[in-house]
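One chain of protein is taken out of this complex; the other chains stay put.
== chain A ==
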């Protein structure tokens, strides 16, 4: 549990139904949440900045699309741009690529999670929310392999259960919880 551990970043993967789940999580983040939050939400390439605007309306933290080579800063919520994979470098900057979609998705949760796992190791919390595919399952396993903490939304609560269920099936998820429980966990992460 959060206790004495020093987490350095939160990564979140969501697909179908993700908008409302993300609304809930962002609305319930502590006001001065001190970690970067990096999100991959599947969406159409044509949607541009719509998701950013919607999420910004739910939080006082800065919400922005991740730029290539941008340094990852505390207290900012980053979103993977539509049509690009988001990768995290070990110097904690972002890279973007237009490599083939993974699990039919670009951005793919797996790609972001797998690179985040290497960059943050035990300092990482990975969260899988609702979705109708299995993107993120391999990424959750990688985060766990590197000592990070892994959470899946309770499939019984998720609007689309297959994504969290696929993550749980890897046996690498440490905590299964409702949005309320996930928010409670996040609110207990100590200030850094």
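Methods note: contacts are C-beta pairs under 8 Å (C-beta built on N, C-alpha and C of every residue); 3 or more make two chains touch, one makes a residue touch a chain; residues count from 1.
Note that in this section contacts and distances are computed from a predicted model.
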item	value
"4Fe-4S dicluster domain-containing protein", "Helix-turn-helix domain-containing protein", "2Fe-2S iron-sulfur cluster-binding protein" or "Protein-glutamate O-methyltransferase CheR" - which is the UniProt name of the missing chain	"Protein-glutamate O-methyltransferase CheR"
Omitted-chain contact residue, chosen from A:54, A:76, A:118 or A:132	A:118
Of A:27, A:53 or A:68, the residue in touch with the unshown chain	A:68
Candidate in contact with the missing chain, chosen from A:18, A:36 or A:81	A:81
Option touching the unshown chain, where A:27, A:53, A:73 or A:99 are the choices	A:99
On chain A, residues whose C-beta touches the chain left out of the figure	67-69, 81, 83-84, 87-90, 95-100, 111, 114-115, 118-119
